[in-house]
Each structure stands twice: as C-alpha cells, then as structure tokens.
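All protein chains but one are shown at their positions in the complex.
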Amino acid sequence: MTKRTTVEAAELMLGHEIKALDHGFVIPIDYMGSDNDVVQAARTSFGPSGRPIHDDRGLIRYLLRHRHTTPFEMLEVKFLCRMPIFVARQWIRHRTANVNEMSLRYAEPLEFFYVPDPATVSVQSKDNKQGRGEPLTGEAAAIVLDMFTDGQHEDMARYRRLADEFGLAKELARAVLPVSLYTQWVWKIDLHNLMHFLGLRLDAHAQYEIRVFAEAMAQFVRAWAPLSWEAFEDYRLHAASLSRQELHALRLMLRRGYVDPASAALAAGLRARELDEFCSKVAKCLSSDPEGLPPLSLDIEGESPGTRGTP
Amino acid sequence: MTKRTTVEAAELMLGHEIKALDHGFVIPIDYMGSDNDVVQAARTSFGPSGRPIHDDRGLIRYLLRHRHTTPFEMLEVKFLCRMPIFVARQWIRHRTANVNEMSLRYAEPLEFFYVPDPATVSVQSKDNKQGRGEPLTGEAAAIVLDMFTDGQHEDMARYRRLADEFGLAKELARAVLPVSLYTQWVWKIDLHNLMHFLGLRLDAHAQYEIRVFAEAMAQFVRAWAPLSWEAFEDYRLHAASLSRQELHALRLMLRRGYVDPASAALAAGLRARELDEFCSKVAKCLSSDPEGLPPLSLDIEGESPGTRGTP
Amino acid sequence: MTKRTTVEAAELMLGHEIKALDHGFVIPIDYMGSDNDVVQAARTSFGPSGRPIHDDRGLIRYLLRHRHTTPFEMLEVKFLCRMPIFVARQWIRHRTANVNEMSLRYAEPLEFFYVPDPATVSVQSKDNKQGRGEPLTGEAAAIVLDMFTDGQHEDMARYRRLADEFGLAKELARAVLPVSLYTQWVWKIDLHNLMHFLGLRLDAHAQYEIRVFAEAMAQFVRAWAPLSWEAFEDYRLHAASLSRQELHALRLMLRRGYVDPASAALAAGLRARELDEFCSKVAKCLSSDPEGLPPLSLDIEGESPGTRGTP
Partner (left out) sequence: MTKRTTVEAAELMLGHEIKALDHGFVIPIDYMGSDNDVVQAARTSFGPSGRPIHDDRGLIRYLLRHRHTTPFEMLEVKFLCRMPIFVARQWIRHRTANVNEMSLRYAEPLEFFYVPDPATVSVQSKDNKQGRGEPLTGEAAAIVLDMFTDGQHEDMARYRRLADEFGLAKELARAVLPVSLYTQWVWKIDLHNLMHFLGLRLDAHAQYEIRVFAEAMAQFVRAWAPLSWEAFEDYRLHAASLSRQELHALRLMLRRGYVDPASAALAAGLRARELDEFCSKVAKCLSSDPEGLPPLSLDIEGESPGTRGTP
C-alpha cells in the first residue's frame, strides 16, 4: 500500500521486458509521479489565482508549447536496460541521467553479442554521411553476418583464455572484447530530460540501434504520462521549426503566389541543403493526414465558469 | 601574450560596463574560445573525412539548425553582473552556470536599489497573467515611484540601525531589506547554455527587468562569436515552431484556398489560445521584412572542389 | 496498490508537515526507492560474482565510505517547502535539484513573514565573520523584533496599495517586499545530492535559519533510508578529515610523545587558524562518547566460510 501517486497503466508494465534488438531490453522498474504532478508543480508556480489554464490537459499543453519545462522534471522513471556497448556509448552522452552500469572490472561479461537483423544490414548512405543506404542482398548480407558472429566468438574465446588460463586481471582482459558486446545498466531520469532524449533519439537521423531503445521507453511514457506524451508528440515530435529565412519563403508562398516551394526558397535566399530542407518541410506539411490528428478541445480559458472553482 | 584563441572585438569589450537598469551592469571579464572552436569541436566528432559541410559559417549553421549543440559548449564566458535581487532570483534558476554572489552574511549591502524608469511603470496586464499592460500616467507614476524610494530608505535605515546600533548579526539584519536591493555576482557559462538562457530571457514574455540584462549579454556574444550568434538569430530567436495541428492549418492555407488563418486554424481543430497563437505566427511571417535578412550564400557542399582539400 | 518499493516509515510521514521556523515547513510528498535500491544499483555494477560485500548494511557502508556515490542517486524524494526568501536564496544554490517555486509575477504573495525567535536574535560574531555571537538581552531583542514586524507591515501595506489602488503589475509591485517574506516551492532531489546538501547545511557554520530546514529533511531521510543515513552520519557528519600536515601532527602525538595538540601542530608546521582547527578536531575526538556509538557488526567478509561460496 502507498499514499503515493499511482498510475495503473504504468504498474502493469513494471518488471516486464520490452524487447529491443536481438538480446536487448528495457524494463521499467520504478516511476515517481504522473501527469497530475506536472499540473501540481505548475500550480505551485502560478499560485491558485495565477494559473493561466483551467483544465489539466490544456495546462500541460500550454507548458510544453511555451517551453515551461521545469514541471516535467518532477516525474522520474527508472529502467533496467541491456544494450550493445556501441549503443551505450551514444546513450551515455545524455548527462542528465543517473546510471549504474555493470563493470567488467568486477563482473563476468554477458555472453550476448549484437548481430543485426538481415533487413538492417545496409551500405553506407551516399547522401547522408552518418546514415545507411540500401540493405545488402542475400549472399553479401549472409557473409557480413558470419563475419560478425565469427569475430564475436573469436574475441570471446580470447577473453576466456586470458581470464581463465592466464588469470589476467578482468579489467585488462576485457580490452579484447568488441563493442557489439551487450552491457546493462540501471538508468534513471526525469520526464523532461527523457523527452529531450527521445526527441533526439527517435529522430530519423538517430542510429537505428539506439532508436529501438528510444521507442521502447516511449511505450512506457505513453502509458505512464499520456497527456504529457500527447503534448510532446504535437509540439515536438510532429512539429516543425521554420527559420527566419524559411518564414520569408513561406510568406512568398502565402502572399506572392509562389506555388513551388523550391522557387520560393530560392527567392528567399535559401540555397543547397537549406533549400532542400525547406522543400521537405513543406512536403511533410502538405501530406499531413488530418485524420491522424487527435480531437482538440482544450484551452477554453474562462469559457466554462463551472470549472473555474475547481483547480 | 597568449597562444590561446583571441577575438579582437571581444577584447575591446573586456572590463567595460554595459549598463542595465538604473544601477545595474554586465561586465564581460573573460572568455574562452571563438566561433572557430565550435568548428574544431565539430570536426573532432565528424573526423576529417566525415564533416558534412566545408565552410565554417555553413558548418556552424548546420550544427545549430540540427540541434548538434555540444560544440557550442566548448566556448565559455564570464561576466561580473549587478542586478536587483528579484532579477537575480529569476536568473539563478538557470542551473548550468557557475556563480559566486556577494553574501550579506559577510559583506555590507550595496547602497543601490532599483527604481523603475517612469516609462516602464505599468499596470497588470488583463490578458496576460504574467505581464504588464499600459504605463501609468504622470501623477500615479510619480506616487508609485515615491513609494518605491520611501520604502527603500526606510528599509535601509532599519538595516543600519539593526547592524550598527544593536550589532545584530548581518545574516539576520539583512532580512529586512527588500528584493529591489542590488546584489552582484560573477557568472560563468558556456555558449550553448548562454544561448538557451538568452532564448528564454530575450523573449517578449520575459520580465522587462531581466530582458535588459539578457540584451547586455547578447551584445557581447554578437561581438565575440558572430557566426554562432547569426545562426542563433535565424534558427532560434526569429524562427517559429509549428505544431502538428498548425502544420495542418498551414496545409489548408497552402492547398485548400483558405486565406484567413483563423478559418484555417478552426478547420484544423485549433481553438482559443492556440488559434490565436497560430494567427500571430502567420501575421509575423507575413510581415517579415526580407530586407532585414542577411545575404545567404552558404552550404554549397561539394560545389567548389577548390575548397575540398582544405578542411 | 503498487508494485513499487514501499517504505512504511516513509509512508507515515507523507503529507505531514514538519514545522521549521515560525511559518515554514517541509512536507514530504513523494519518494522513489529505498535502501534496497542502493544495493540493487551497486550490484548492477559489481555483477553477481563481483560484489565486494555480502550483507546490505555492509555494502551500503562500503559504498559511502569509498565515495561510490552513484547508487545513492537512484533514490529520489520530493518535498513541498515554505521558507523565507533569504533562506530560499541559499538553498537554490544547490543546482542538482528540480524546483518549482511560486512566482510573484502570477501569484499573490503569502501573508507570512519571518520573525526570529527571541532566543536566536544574536549579535554579529567577533571571531567568525559569517556567524552569530551572543543573543541580545530582553529589551534590545524586543526592539529588534518590533523593527522586523513594523517593517514587514509597512512593506506589505505598500505592496497592497501598489497592486490594489494603482493596479501596478505584480512583477513590479513585489519589488518592495522584504526577503523575510515566505515563499514556497516543490523541491525534488536524489539521495546522493540531498546528503551532499545536508552535509553542508547541517554544519554548525550554516546559517541557523537554513539548518532547521536541513534538519526537517534529515528526519525524513532517517525514516526512509535508515541504513544510508547511518552510514552518512558515521562517514560524513561525525567524521573528520585530516590534512597532510595534520596527519604529521598526529604522528608526533602518537609516536613522539607530544601530549599537547597545539605543540604537535606547531612542530608540524601548522599555524594560526589551521593550528586551532587541529586542536578542535583532537578535542572533539577525545570527547567522543563511545556510549553514543551504534553497535557495529558488519562487514564480516570472509569470516563465515559458510557464506563464502554463496555470493
């Protein structure tokens, strides 16, 4: 029994693995607070007389839209995660989390290595220096995967011989292991910083192997803090930022009869990569599916006197 | 003499007061790095073969546009600042800076209090719960200012009597002083976090009294790291973020013949405050002055083979 | 119902005010984790085969003693606190917490001001530039307290007239209020950083008015994470650090027949303030009350062969 805020949908997920990659997982193991704590924290700031919005969903959306991010720091979540070392190395760059990772100075290595799914074994992208292009065809993919597993077996055999036959110090023997080895950690973070992490790591430019972990954590957030998550989707994930020059290009489209985004961008002074980016944003905007939008009926400040007295 | 990166325009400002409010100031006292250090840090990440952009200005703009913010953390600046306590209390909420503030446990209080300029003595805003409306007229403003100075004199007289006549411990006597008293501190921050601070505190919704300090610091950044500042203006300060629903409304304007933003917003499901915000963004976009835009000729990746070999 | 770790003694305190000063309080409103989560986090690092200590209490003590502080970051606690502004200004210097404070841009000020208890109305210390000396005698104390309350009434009357009669913007009117005014906030922090805060703010050199808030929070920690708290008391609060020179002075006492700490310190090269500090440490050590020590029966690693094979 607890007097603390409890979220039923989150409780159902506690202790259950969300699988990620071939041997990885994210297990939600604890959480603190709920959407309601975002609201309570904001009301501490605004005071009873000063809060700008009356209903909880509207307030949460207002906060996120206007970058009042501190109330989202009032929720905390803790995951047990297992991931390849090269993923852990990207992940740890987010410095606002608390982490306890297994240490190969003390512990035996896990006997798991990452081997990509054939569908994701892709060549280097030609136009994107950090990304992947087309997947390899069957035979080439098979050779690549064999090279992965062969290397992993050889490296692990080397480790075992160093540790077991020579008794080499663990902290030194582990140097022969590849970054495809799985590691695991307890990772704890507040909701604001988690959403910041997810904004970057759910992005199409993030490496596929970390994106699947971001998606696993997003599943939990959606269940745990659904109003915050919805706002995050609308104002961050599916939003677009237009630069000063792009706003100018948009003006040319709205008022000067430019129909082609590329021409408008060119007239607004955009060139090369930025011109392409503007065209993508417009294309994404034009293809936006109105059916996919959630119903909006929020933020009707002061219009329903009946709710006024019930903060 | 130093081997460190030196920025002449920044050197000229070192040690010179930038005034803010009646008795406040910002004095740049030290800096580390320049635009070039942003570039060098990014090139450490990308490696010589991997950098996506060839010229420095283009690279800096690329980084800021795509939220690769860590290279901007490589520059550091230190200011000596004097501001009213109520401004210091907003300012200190930015936790990523290093601060040494004068302490009234040890030091005598400064003999300066903030008295607003008559032009800024305004009533509470009716439609914005956190802001100011119209300025007060002459006589009312005069009474208000008298009330400020009277209170300050009385509070300070009380402090002096407590400290001098009764010998009361400073840490206790200072409790009678008002938050309009000036304090001062040394404040050091990296460029990324400073730009984040400025993005929030240069905003029209920030309180006027902290905005003038933000503007003072912005003056220094403009001189010290002009390419970063330009990118920050284009992609943050003068940019607009459109939510998922706003992108839908924009689509209705671009493709479905809606001319009135309010109608488009309504059709896209936006209501009340969000509807108004969309209309403001469109209005701001339509009034954007193309003459004010800096010339853009960047990012011409791969087009000038002559520069390719000179990273 | 929750699957999360629940600590009964902590539950009993949730939602209950711990009073501090005349109108202040600390209310524990949420927590995450328990002593057991420190242990689990550490075992994640050490792995099943690698953990250095077998029982939980011994492991927690080992971690704290050897500055393995990250497992203590895995617990989180949230308080609602009300304190005078001058206390809030010291408190907020700890940057590792999450905070939402009431804002006088939006909210009406609380109608509470700090008036010290007569027993704590003391003169400035002569030998300690930041502290208090003797309390004032009856009449002087009475005058001082009257000056506090008079000033508070006048400042608040001024605020009310500015806000109500002139309609001055709240964010401006509040500038006339003194730093003895109470404010309140939600404050959330992890256990490691809370203990760091408490180590500094429970210290005899901390201002009395913040120490009472530190003591209020310490009460909660003692109930919530008793093993961590005990270790913190033994290895931080009631521990002493000896410098290189002090270790030399101690050697002279232990081996060279010096009985007087001052002579040993002098012979070891300590002077003035450092000499006094050494003498205080020795005096504190000599007066340490062995009866006050908790029974110690921990850390018996390797003594019971029966447990050796069962890590």
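A, B and C label the chains in the order they appear, each numbered from 1.
Here is the rule we go by: contacts are C-beta pairs under 8 Å (C-beta built on N, C-alpha and C of every residue); 3 or more make two chains touch, one makes a residue touch a chain.
Just so you know, these numbers come straight off a predicted model, no measurement behind them.
Touching the missing chain, out of C:Lys126, C:His153 or C:His238, is residue C:His238. When you scan A:Ala41, A:Ile60 or A:Leu177 for touch with the missing chain, the hit is A:Leu177. Summarising the interface, chain A meets the missing chain with residues 84-86, 88-89, 92-93, 95-96, 99, 103-106, 114, 116, 120-125, 129-133, 136, 140, 143-144, 147-148, 150-151, 154-155, 158, 161-163, 166-172, 174-180, 207, 209. Looking at chain C, the residues touching the absent chain are 46, 50-53, 61-62, 65-67, 70, 93, 129-130, 200, 205, 233-235, 238-248, 250-251, 253-255, 268-274, 277, 282, 284-286, 288, 290, 293, 295-303. Listed by residue number, the positions of chain B touching the unshown chain are 1-6, 11, 14-15, 30-33, 37, 40-42, 44-52, 70-71, 73-74, 76, 78, 80, 98-103, 105-108, 184-186, 188, 190.
We adopt the following convention: only the chains that are shown with their structure count from here on.
Relative orientation of chain A and chain C, expressed as the C-alpha superposition rotation angle, is 180° to the nearest 5.
Averaging C-alpha coordinates per chain places the centre of chain A 36 Å away from that of chain C.
Inter-chain centre distance (chain B to chain C, centres taken as mean C-alpha positions): 34 Å. Counting only residues that touch two or more partner chains, chain B has 93, 129-130.
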